[in-house]
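Removed from the display is one protein chain of the complex; every other protein chain stays in position.
Moving on to chain A:
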Amino acid sequence: MKNEGEAAKRPDNTAFTQQRLPAWQPILSAGIVIPSFLLIGLAFIGIGIGLFLTSQTIQVWEMDYTGVEKDSPCFRCTILSNQNCTCEVIFSLSTLFTGPVFFYYGLSNYYQNFRKYGVSKDYYQLAGDTGYFKNPEAYCSPYAYDSKKNPIVPCGAIANSIFNDTFELYQIINGTKKQVPLDGKGISWWTDYNIKYRNPSPVNGSFAKSFDGTVKPINWPKPAYELDLTDPNNNGFLNQDFLVWMRRAALPQFRKLYRRITDGDYAAGLPAGNYSLKVHYNYPVLSFDGRKKVVFSNVSWMGGKNDFLGIAYLVVGSLCVIMSVVMLVVYAKFKFSDDDEAR
């Protein structure tokens, strides 16, 4: 219990232990703050003007086709007994709708962000793992098994409630309808289509066989392997409409990409004129007071039309400029009084 010698007990004399690490001590002096506020403000105003103008150039045409009013074209389809109902919406464009035109469908008061709804899917099924076809994830309940206890693939509420209205767009030229080609490719996330979702491997060369022993979701008219019989790359879980639907919307009022108009005569956009939109009306929304709409829009570098961002930038930018001016005034005043008092 004797002293252990001096060196052991003397604290290390390093910058760290003595809390004397070299340090940068930023001082936000008026000379820095006022110009930087001004610069930020001006930059924001610049961005804001750019955003606002861009947003203004984006064309949007949208239309509610739910058919609540009696005189609306799709009213008759809202009667439940009316199966395979189609209705036609006529509209006209006064100017060229610059392409590429994006065709969205929109739903409101529709809660894709319900928690229970959101978890009601089986990722392993959707990744093509047939091992899970027979034993769907418990969260899929009550959409895991049909009444005969057959497993449903793809299971769960999201898949079951896929939006199944379909649209055909015609340009009416001199009374004749010319179909506008709608491009269903590239409407879902690249990673969803290429990596995240996988189809099960075909059994004996037959894609359908891999679904043996399972049943289609209750609301679906046809099983997953028949979603698009024309294009095997758009079939099954890799069906783009399916993928778009599976990416849940953030808010109860949302829109999802339906098609792009990029081909043929309409690559440059939709010319002015009359159009007819033929709606295969299947999707009931009135039971929960929902609404359906179609939206045509083109996009810019900032995405779809959204005035909010431009306005926000303009407001904040102006705020910064105003504050820099106020600060300048205050600074000038106080600087002089400081000099007088020499505190």
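Going forward, a contact is a pair of C-beta atoms (placed from the backbone, for glycine too) under 8 Å apart; a residue touches a chain by one contact, two chains touch by 3 or more; residues count from 1.
Basically, contacts and distances are computed from a predicted model.
Asker: The complex lacks one chain in this depiction; which UniProt name from "Small ribosomal subunit protein mS29", "AP complex subunit sigma", "Calcitonin receptor" or "Phospholipid-transporting ATPase" does that chain carry?
Answerer: "Phospholipid-transporting ATPase"
Asker: Could you tell which one of A:Ile49, A:Val68, A:Val215 or A:Leu309 touches the chain left off the display?
Answerer: Candidates A:Ile49, A:Val68, A:Val215 or A:Leu309; residue touching the omitted chain: A:Leu309.
Asker: Consider the whole complex, including the chain that is not shown, and state which of A:Leu93, A:Ala208, A:Ala268 or A:Met323 touches that chain.
Answerer: Per the contact definition at the top, the residue touching the missing chain is A:Met323.
Asker: One chain isn't shown here. Among A:Val33, A:Leu93 or A:Ile172, which residue touches it?
Answerer: Going through A:Val33, A:Leu93 or A:Ile172 one by one, A:Val33 is the residue touching the chain not shown.
Asker: Across the whole complex, list the residues on chain A that are touched by the chain not included here.
Answerer: Touching the chain left out of view, chain A contributes residues 1-3, 6, 9-13, 17-30, 33, 40, 44, 47, 51, 100, 102, 104, 110-121, 123-124, 127, 137, 141-143, 157, 160-161, 186-189, 191, 195-196, 244, 247-257, 260, 284, 287-289, 297, 299-306, 308-309, 312-313, 316, 319, 323, 327, 331, 334-335, 338-339, 342-343.
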